[in-house]
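Please read through the structure below; I'll follow up with questions.
Partial view: only certain chains, each at its native spot in the assembly.
For reference, chains read A and B in written order, and residue numbers begin at 1 within each chain.
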Amino acid sequence: MTDSTLGVGMVGYAFMGRVHSQAWRNVTAFFDLPVAPAMRVVCGRSEEATAQAAQRMGWAGHTTDWRSLIERDDIHIIDICTPGDSHAEIAIAALEAGKHVLCEKPLANTVAEAAAMAEAAAKSSGRSMVAFNYRRVPAVALARQLVDSGRLGTVRHVRAVYLQDWIVDPEFPLVWRLQKDKAGSGALGDIGAHIIDTAQFITGQDIVGVTGLTETFIKERPLAGASDGLGASAAADKGTVTVDDAAAWVARMSGGAMGVFEATRFATGRKNALRIEVNGSDGSLAFDFEAMNELWVSSGSGGFERILVTEPEHPYVGAWWPPGHGLGYEHTFTHEIRDFLEAIGTGADPSPSFADGLRVQQVLEAVEQSNGTYREIPA
Amino acid sequence: MTDSTLGVGMVGYAFMGRVHSQAWRNVTAFFDLPVAPAMRVVCGRSEEATAQAAQRMGWAGHTTDWRSLIERDDIHIIDICTPGDSHAEIAIAALEAGKHVLCEKPLANTVAEAAAMAEAAAKSSGRSMVAFNYRRVPAVALARQLVDSGRLGTVRHVRAVYLQDWIVDPEFPLVWRLQKDKAGSGALGDIGAHIIDTAQFITGQDIVGVTGLTETFIKERPLAGASDGLGASAAADKGTVTVDDAAAWVARMSGGAMGVFEATRFATGRKNALRIEVNGSDGSLAFDFEAMNELWVSSGSGGFERILVTEPEHPYVGAWWPPGHGLGYEHTFTHEIRDFLEAIGTGADPSPSFADGLRVQQVLEAVEQSNGTYREIPA
């Protein structure tokens, strides 16, 4: 280990843990970084499953006690991949111990938790970042560059949707993402958070007020393990869905743009359609994650040009393959961790910060409480 | 002239008059109808221009006095193609004279006018229809059939936008469509009305409440004729835009669906993008008028199928060309007039009725007055 090697401890090894591991494992093969990550420990609740995950995903060790990670001197980075209800406790402890913290989104399940995390981040010697990975899609990063360079002129409209369909079936069980105590909210926090961050990132405008509605189409669902039950009555096999199935809102943005947003898990036939279109006085752009290597750009006078964002001069792309040889979902995490390590190594504040994550949380709360009434977001 | 020939008098010969004329001129060459239209008289304000329009577009005569049309016994149908501020007066007079009335949308500039028109329609022996032509796009009519047949299951989401960009340039002049006294409202009434009607038509669900925002990005514009002025000060050359440039709203619909709507003339690069997506429990569909011969349909289990709506069994299509030989904008009007004449000839009530037009007007008013507060639409 040299001075520039940073030990990583990752908490959680499910979907997010798997994709973070892929990023940690490969980032240095493609990017020149001032610091090198060492995959030291993965942490989970089940000893056996965690051990298997460690071996499969390339972690040197494993543990079932996340607090032990924080106490280790050879762990410099805590990567939080757990459900939202444990983010605050882990992150605050890690930040107080001076660790660098990468935390999955949404930052927390409540504004209060997010505020406490942002406060801990501000006080800590460790760097912190919230994992809005879609910023690191090359096409999205290019979109930001185009707006930032003035190519679109004054941004007038943002319309963003995040459409999935994995719970359309009423027999889909009541998993943790459908329980408010675990997930905080439903489509709103899970995927709505992404379009809030992406829209604000690309346009450089904050959401300053919203009016909207949320909806829970299927109000009861089978309990996740219910089908294994013996003799339980049908009624007892169901539980109440305590989060939204869908949310939509109209927003005012800080630069005068109008924003329209919608997040749903009931868009039959749409699998992971994070779509955003931005219209400015001099041009427009459009993106759909289902075709993540494309950015559509209008110069204003003509139509939309389909740019394959696979050229060496495009953000992040030079590290990878020749033009037309596209990237996939996992690369957004490799880019995210590249940016995180780069910031740590150069002593910069990573972005998006926990303060940014707090602000997203405030928008989520405003939408959740709106019920058709306009609510301003605290400055 | 036989009993089945109906004389038509058309008021207004600009954009809408031209396209209605094209429909009147050709409808009988493609559709078998119980009554045949005779293009008798076109009415405009300028004698000379109206005479030229009559000759070019195939009207037997012309006049500058719309009241004279109503008095003629050989005029059975009044086709209103004027700006919204004259709809009520002409339509009510025509209906009181027992004429059949086809009226351009939006039905009127205010709810009060629309209500009076609907009342006159209800009392009249003449048939009446409001000209929401996009219902007559074969793909939109097919969409309606699919929902109606249950193919989509319970409709959960409607998202509809109507995007244009023809006033992005701040030097674009203050034409009548940007003046509230002439046009009633801006993007909202002009194109927002179309997505309201299309969404309600396809889903079979009414909008029952809305919350939204409107915006006027460019508040002053050059007067339409200002550039011809002599010595006028620059300030005097500008006038105030009194309508919205854009409007967006979230809606609850009568069948429990969530609706999201946006109408704007500031979507740089979008020319006439009336887009609608409907998600149901068993399937979805999507449409974009910029590719008007296509309907995208998802069966739920897979992706979206691009159906070229040019097969003989598709609505209206059998009258035209072989598969793959698409139709254009004007055909929607030919279909509209076909349906109107069919209803007159068979003694049925054409749809959408003036009552339907009134209901659209109520939604428009609710959006206009919402300013971020939820408003219910009167039942």
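Convention: a residue touches a chain if its C-beta (ideal position, glycine included) is under 8 Å from a C-beta of that chain, and two chains touch if they have at least 3 such contacts.
Here the structure is a predicted model, which is why all the values come from computation and not from measurement.
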Statement: A student told that 2 identical chains are shown should find the copy number of the whole complex to be 4
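We adopt the following convention: only the chains that are shown with their structure count from here on.
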Field: Residue ranges of subunit B in contact with subunit A within the complex
entry: 152, 156-157, 159, 161, 163, 165, 168, 209, 211-213, 215, 217, 246, 248-250, 252, 256, 258, 260, 262, 264, 266-270, 277, 279-284, 298-300, 302-304, 370-374
